[in-house]
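First comes the structure, then the notes that go with it.
For this depiction, one protein chain was excluded, whereas all remaining protein chains were kept in their positions.
Letters are used for the chains, namely A and B, taken in the order the chains are written, and counting of residues starts over at 1 for each.
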Amino acid sequence: MSTVFSEEQRDCLQELINVAMGLASDKLARFLNTFVHLQVPAIELVNSAQIPAQFEARYSNTEAALVSQGFLGNDGLRGEAIVLYQLDNAHRIAALLGYDTDSASELEMLTDISSILTTTFLNGLADQIDNSLSYSAPRVLSSRQNNVSEALQETAFHWELALKVDISYQLVDHSFNCDMLLLIPGEAVLNIQKILERILEEY
Amino acid sequence: MALPVLICDDSLLARKQVRKSLPESFDADILTAGNGVEALAILRSQEIGLVFLDLTMPELDGIGVLEAIKQDGLDCFVIVISADIQPEMQKRVTELGALAFVHKPVNPEKLVVILKQYGLI
Partner (left out) sequence: MSEDWLTGPVLEQLNSGVLVVDEQLQLVYLNSFLQRHSSVQLSDVKGKSLFQVFTDVPEAWLRRKFASVLELQSPSFSSWEQRQYIIKLPHLRPVTSSSQYMAQNCTMLPLKDPAGRRYVCLLIEDATDAFVYQQHLQTTLQKLELSNRIDGLTQALNRRYWEEQLKLEVQRAQRYQQPLSLLLFDLDKFKQLNDQYGHLGGDCVLIELTARVRVLLRDTDWFGRYGGEEFGIVLTNTALAGALEVAERVCLAVNSTAVTFHDQSIATSVSIGVAQLDAVGDRAHEVLIGQADIALYNAKRDGRNRVVVFSAGETEFLLKAN
C-alpha cells in the first residue's frame, strides 16, 4: 500500500472511511431501528490480482453472495464496489429489513442488501469530499451456484488496484459481516490521490 | 493564560481537522495523542483543561479513556468527537461524563457554539 499512497494519504483515506462508516451506520441504525456497534473498518490497498486468493479461503466452504455495483462521481472518481457476504448472514439482515422469503426472490434480496450497504457508505464518503455519486444497478456476480473466487477473478482482472474495506456490522442481537471491495482503475487511483492531497493541504 | 488542551485521535488528519476548527480567539496550548493509552499518560502527568476525544482508536478507545478519567477522578472537560454518531452512543458517553458530543466530520460553527456554551471562549 505504501508504494502507492503516502502514509499521510493513507491516514486521510482511513479517516474518511471511518467517518463514512459512522454516517452509514447511523442511517442503518435508524432505518432498522436497532443499534449498530461500529468497528473501525480495516482498509488495505491490494493489487487486484491478489484478491481471488485472499477471499477464497474465507468463502470457499460457505454459500456466499457477491454483488457488484458501479459508481461514478466528479473529479474522475469511479470504480466498482463489490460486496461479499455469507448467505446465512444475509437472511438475518433480510429479516430485519422486513423481507419474508416468500414475496421477494433471493436475488432481489441480495441486491437490495448490498445496494443499501454500498450506497449509504459511499454517499458518506462522497459527502466529505464535496462529491456526489451516481450508481449503476447492482448485479449479482455469484450466489450459491457459482464459485466466488472464479467470479472475482473475472471481475478483478480488469482493475488495477483494489481498496479492500473490511466491514463488520454488529447489530444488537445479530451480527452481520461482509467484505467490501472498491475496485478502482488506474487513472481513478491518481484522481483519488489528488483529492486526498487537496484535503491534506486544507489542514 | 492559555488553556492546556489535548487532542486525542488516531488519525493525523482528524487531529489537524480539530485543531483547524478551533476559533482563533481560543487561547490554547495544544498537545496531541494518537491513542487512549498515550492520552491517559499525558492526563496523569500534567494538568489538562479540555480533551477532544475520538472514540474508535487502537490500544485503548475513547470509552476506555472516559472510564479511566472517571475512575481516577481526573479533573478535565471532555468533548467527544466521533464518527459513531448514533443516539445510543451519544447517551453512553454523556453518562460517562463527557461534556458534549460532536459529529465527525467536525463542523467549526457547531464547535464554537459548544465552546461558548461552556464559557471556554
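Assume contacts are C-beta pairs under 8 Å (C-beta built on N, C-alpha and C of every residue); 3 or more make two chains touch, one makes a residue touch a chain.
Computed from a prediction, not measured in an experiment: that's the story for all the values here.
Counted over the whole complex, the shown chains touched by the missing one are A. Here one chain is not drawn; of A:T111, A:S142 or A:N191, the residue touching it is A:T111. The omitted chain makes contact with just one of the residues A:Q9, A:T119 or A:N191: A:T119. Listed here are the chain A residues that touch the chain not shown: 27-28, 30-31, 97-98, 103-105, 107-108, 111-112, 115-116, 119-120, 123, 135, 137-138.
In the analysis below, only the chains that are shown with their structure count from here on.
Within the complex formed with chain A, the chain B residues making contact are 11-14, 16-17, 19-20, 56, 58, 82-86, 88-89, 103-105. Taken together, the chain A residues at the contact with chain B in this complex read 8, 11-12, 14-16, 18-19, 21-23, 25-26, 29, 35-36, 38-40, 128, 199-200, 202-203.
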